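Dumping the structure here so I can ask a few things about it.
Omission of a single protein chain aside, the complex is shown with its protein chains in their original locations.
Chain nomenclature is as follows: A and B, assigned in order of appearance, with residue numbering initiated at 1 for each chain independently.
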Amino acid sequence: MNAALGLSLVIVALAVLAAVEGARTARRWRIGRSARVDWRTGLAAIPKRYLVDVHHVVARDPYAARMHALAAGGLIAGSVLAALGLMPPLGHAHLFWGAVALAFLVALAGGAMVGRRRYPAKPARLSGGAFQRLPLLLAAYVGGALLVALDAASGLAGPLGWLGLAVAAAGGFGLVRQLADGPMRHALAGALHLAAHPRPGRFEGERATALIPADLDAPRLGVAVPADFAWNRLLGFDACIQCGRCEVACPAFAAGQPLNPKKLIQDLAGSFKAEPPTYAGSPYPQAPPVAGLGGPERPIVGAGALIHPDTLWSCTTCRACVEECPMMIEHVDAIVDLRRFQTMELAAVPAGAIPALSESRYAEEPGGRPLAARTDFAAGLPLPLIAAKGSCDVLLWLGSGAYELRHGRTLRALVELLRKAGIDYAVLGPEERDCGDLARRLGDEATFADLARANIATLSRYSFRRILTADPHALHVLRNEYPAFDGRYEVIHHSAFLDELAADGRLALAAAPAGRLAYHDPCYLGRYNGETDAPRRLLDRLGLERVEMERHGKRAMCCGGGGGAPVSDVAGERRIPDLRMAQVRAVGATTVAVACPQCAAMLEGVTGDVAEVRDLAELVLAAVEAAPVAQGAAR
Amino acid sequence: MSRTRRDPREEREARRLDGNARPRWRLDTPPSSSRLRRDPRREAEAARVPGAARLRLDRSGRVAGTLAPPPIAAEPIAAPTIRIIEAPAFLIAVVPDAPGGRLTPLDRQLLGAARLLSDAGGGAVLVLSFGAVDGLGAAGVDRTVALAAPPGGDPTMRTAELAGLLAALQPRHMLFPESATGGDLARRLAARIGEALFAGAESLTARLATRPAGNRHVEQRAAPPRLVTLAPDAQLPHTGTVHEARRLEAPEIAPAPAHDAILSVEDLPVAADALPLAEADFVVSAGSGVTDFELFRELARALGATPGASRMVCDAGLMPRAAQVGASGTVLEAACYLALGISGAPQHLQGVARCEHVVAVNTDLHAAMVERAGLAIIADAQQVMPALIAALKAESQR
Partner (left out) sequence: MKTLVLLSDARHPVSGRPAPTATELQAINLARGLADEVSGLHAGPDAEAARGALGHGLARLEHREIPAGHDPLPSLLAAIGSEAPDLVLAGRRAGAGAQTGLLPYRLAEALGWPIVADAVALAVDGGVLEVIQALPKGARRRWRLRLPAVVTVHPAAPAAASFALGTARKGQVGAAIGIPAPLDEPAMEERPYRPRPRLIASAAAGAGAAERLRAATQAAGPGGRVMVDPSPEEAAQAILDHLRAIGVLKPASGR
């Protein structure tokens, strides 16, 4: 009997203990609804999903990526090797224990990085509590095991080995105890979440951002209690490692509204446990107090429950948290499911959202305006109705922005460009209902489904090649969410369309000086649909001086206009568009190019030191109008 | 340069022979007030500015020797004579709201409509009022009957009294304003006597009345029944002739008891600062030019106005969101809007578009709010607020 053999035995014992803890954790997910999971594919794909998809997210923070690779890789490698030491030929080989020592040395280096990140001062986004003890336990386990391995490798078999074994056993036991409710839960739940992910398409290169239709015949609509979630969603909540990347990305959190995606996931993860682990991260900013009572069959949302409704309604559904989450958790799906119950069962929507939902339902337009007035913006520009033409090449979907003065200017510019490029276009006119985006994000799936079916029935009567829209929200709904209702269309955003026209030479562009310009990616275009290149290509064709904000592309910050947030109007300490405009000004841009009516409206609402807000269509039209003059001058 | 417009009704009234049950007119004299033919040359000559080398014409009428409009015989505004209708062919009864004995604008419009109805057939306008009402003669009233039932409170007694008068006096029509009080009373009466009510008429003649129906998509047209309520701003009030407003004794009507189920009716004191903005009549609003919000609230209390604010102030949390005026906040129906330190963004101006009077205090002469205002003070709102409070205090102590 020596210390090395002891370490092997301790590790096997810990593995057994871990299996028991893991089974205890997994049993709790069984309260959830059933979900169809392709286990064979999922389990087989774990290494790829982990090494490619997860790493892609983690590597945005190189320090964290190195830290995790060293700590997790070293720990797993060392532990597995040390367990193999039970086999006599290996257990007596000095060289083998040298290799074990090397693995644990690597793990110790990783553990040191974990510690350095948290000590002496912990960044605000990281959680404290058990997470602060994690580097100590890690150091104890891998450090002790390192001593044992070194002892065995050197052949000394001295008291140092026994000391190391004791420390390693204590540290290892501590880590295993963290498996059910502590930080180490992420290892087990995270791996299984990769296998049983509710949106496997995300690992196949799809954006997979369409909301999943609610079953409107279910006995209970939406999610009221934890047991209403599918089991693999509960598993997903348990995968959270509280790294706080979502908290940093969340626009509502930045604006001091009572939402913190990290705490939300922790509340959901704690909601179905008898004794929820204590949370030691940033709270919901300025959230009204709640009773904090949870349980598998207890309501999640409400002043007498875990999450205050204001938290739910603060979300702009921008998906920044989902984009940043290394554990691939689906925050927005959870929020929309919870909203669905609030809206469709309790009718407990924010006061400001009631008129929008009612009008969406009864006037088929969230502002309650006549459908025929949607084309009023044109003011003399020809807008042929598809009802008169029967068919066209490009069907222009106007969206609810068409009623607003600001977006009307954009649409006039777009129509002007279509005419100049000789496009065969038409509009639905009074037959265009609201696409249902607002109702759906506010949880009113019933109204969304009615609008979707009515629009699809209208569209099915006409023949057109593709749908063009300047509203990324409509684009997302038509392109990604109508297929679930059997409406499949080729939908193109005006940025990509104008880029195509310019590439084909159908629009002659000339540089139109506009100063320094920054492009603000709409969430529903960039993050939801992955379209970040076409708008930039288009802007670069205009010969403008373009700068990038720190947060751009798929990681851009929301303008605050999505998910019904403007109508819900949850109070915060700041306004989201003010924060975004400050970011525009921080890179010295005097013009901010937008590609979405919501972004234009929100950013135009900022006062003080502001950049000019121009839609891509307006910028392109200015360049086209500059072009013939330039040619004429050259001639 | 204005041409005197003919008023055929006025001309005919001027030739009316008094003292007959049937209306008769003097037809022998040619109408002296008939429109004169214009003589452009003479007008030009009269408008010529004297002493100028080049011909200059001033048609504004300021130059001495301007062609005066031909004198119209017995200009009614210049010398009000009291028109007396001795023996009317019929009566048009009007029940004005007249809160506190003063006619409201809608009451005056109602009397204007009643005047037209009665003049079209030689009738007379009869006002049935609960309590004395001022200025009825000028508003075109021939007869008045003061009623016994108390104004305000339970309308059951008033309904019964009106039903009795309707039976006793047999007016051709009984008109009510389509207001909260008048509309309620008219419907109570219609239900009591089981008669049709032509509610919210937008045009009213003896033969035809119209009203909107079906969410204002349909216009209903019919000969007006006895009971009619008139929509606001559909008729012009009566002006010109003054009528005698002769007080009649109320016919004896058995007094009706109050409804025994109604235990009490009382008016509640309304604090202007607790009113929802949408209902407020006088709003004083703070923008970024206001920094002391305690002072601002004190001013609102002193003026008896409902406090509002611009979006920036609400965003900054200095005033509650419910106080936000504008397209994204509350669209006001107030009669008067006092804007302190608000420049007037387009969305904000949309919120005050329906305010009749706007007073602006702003440091920027070129602010949109200043342009919109009936009275604009180019000054620091922070300085004007204490002066206003002091002036109000001084007045109340005097």
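Following the convention adopted for this analysis, contacts are C-beta pairs under 8 Å (C-beta built on N, C-alpha and C of every residue); 3 or more make two chains touch, one makes a residue touch a chain.
In this text the structure is predicted, and so the values were computed from the model without any measurement.
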Residue in contact with the excluded chain [from A:Ile354, A:Ala457, A:Ala503 or A:Ala586]: A:Ile354
Among A:Arg207, A:Lys273, A:Arg369 or A:Lys389, the residue in touch with the chain that has been omitted: A:Arg369
Residue, one of B:Ala148, B:Ala167, B:Leu248 or B:Val265, that touches the chain absent here: B:Val265
Selected residue (touches chain absent from view) among B:Ala44, B:Ala196, B:Leu248 or B:Ala322: B:Ala196
Chain not shown, touching residues in subunit B: 2, 4-5, 77, 105, 108-109, 112, 156, 179-181, 183-184, 187-188, 190-192, 196-197, 199-200, 202-203, 212-222, 233-240, 259, 261-268, 270, 272, 275-276, 278-282, 303-304, 306, 335-336, 338, 356-359, 361, 365, 370-379, 383-384, 386-388, 390-392, 395-398
Residues belonging to subunit A that touch the chain removed from view: 216, 220-221, 343-347, 349, 351, 353-354, 357-358, 361-365, 368-371, 444-447
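The criterion applied here is as follows: only the chains that are shown with their structure count from here on.
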Centre-of-Cα separation between subunit B and subunit A, whole angstrom: 59
Subunit A to subunit B touching residues, read off their complex: 569, 571, 573, 575, 605, 607
Residues of subunit B defined as touching subunit A within the complex: 311-312, 315, 317, 321
